[in-house]
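These notes concern the structure reproduced below.
Of the protein chains in this complex, one is absent; all others appear in place.
What follows is chain A.
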Amino acid sequence: MNSKLIQIAIENSDTIVQMWLEKIDSLKVDKFSSSTSDELFENTNREFVNVIFTSIKQQGSLIEVVAFSEKIITLGWPLSYITDGLQMFRRVTIDFILSNSDQVDTSFFSELLTSVDRWVEPIIHQLINEYTGSWEHILSIQRIALQELSAPLIPVTDGITIMPLIGTIDTERAKLIMENLLEGAIKHNSEVVLIDITGVPVVDTMVAHHIIQAAEAVRLIGATCILVGIRPEIAQTIVNLGIDLTNLPTKSSLKKGFTSALEITNRKIVDLKPKEDGIEEMIKSLQGE
C-alpha cells in the first residue's frame, strides 16, 4: 500500500509541486522581509520540494535533507518556513491523492494518512534537530565568549591593577569577579585594585553586596580596593537604598581613582617636557612661514 502511494505521489509529482508552490507563496508575505528576493525564495522552494521528493523516492534517505537544512540555517530563514512548508506538503499530497482515488473508505483514508506521515515526519524531525542543534551551538559559544569577557583584570603599572566591569552582574559573574580579583591581585602583586563600574547599568543591593565583599577580601590580602566610575544616578540610588559604602574608598572616574592609586603607592605622573613650550614653538614656526 505504502509503495503504491509512493508510486502515485512520484508519478504526479509535477502537479503536487505546482499545488505546493502556489500555497507556499503565501508564506512570503508575512514571514519574510522584503530583503529576500523573489528569485531566491522561488529557487529555495523548488529545492525544498525536490529534497522532499528525493527523500520519498529513496525510502526516507536524509542525506539531502541535511544539506538543505544547512543552507536554510545559513540563510537565516525562520524555522516556521520549514515546518509550515512540510505541513503544506502533507495537506496538498493528501488532498491530491484523495481527489484522484475512486474508492475512498476509512481504511484507505487512514492508510493514506499513515503513509504520508511516514514520509514527512522524519524530514521534520531531521530539520528541527539541525535547527535547534545550531542554536544550542551558538548559545554555548556565546556563553563561553561572555564568560571570557565577564571579569577581566588589567595590570596597568607595578602594584596597580584595574578591573573594568561592563554589563549586568549576576551571581555567577559575581563569583568570577571575586575569584579573578583575588587571584590577579596576588599574581600581579597589586597594592591597589581599581574596580570600575562605569558600564554596570544598575547597582542594586545584590551587586553592592558582592562589591563590598570583594573589596573586603582584597583588603584581607593586604591590598586596597577603590571603587571608581560611580555615575551620579547610581550614587543617588545607592543613597536611596541605604547601602553603606563608608569602608570603601570611591572615586567618580577611573582617572581620579588612578591618581589616588599612584598617591597610595607614592608615585605621580610627571610631564617630561612642559606643554607650553611645544605650543609656543608651533606658533613661532607658523609665524616664520
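What we mean here is this: a contact is a pair of C-beta atoms (placed from the backbone, for glycine too) under 8 Å apart; a residue touches a chain by one contact, two chains touch by 3 or more; residues count from 1.
Operating definition for what follows: contacts and distances are computed from a predicted model.
Considering only "Methylaspartate mutase", "NADH-quinone oxidoreductase subunit F", "ATP-binding protein" or "Permease", the record for the omitted chain gives "ATP-binding protein", by its UniProt protein name. When the missing chain is restored to the complex, the residue among A:43, A:157, A:189 or A:205 that touches it is A:205.
Residue A:237 is the one among A:83, A:180 or A:237 that touches the chain missing from this view. Touch with the chain omitted from the figure is made, among A:3, A:74, A:99 or A:171, by A:171. Panel shows chain A; residues 168, 170-171, 201-206, 208-209, 212, 232-234, 236-237, 240-243 of it touch the chain omitted from the view.
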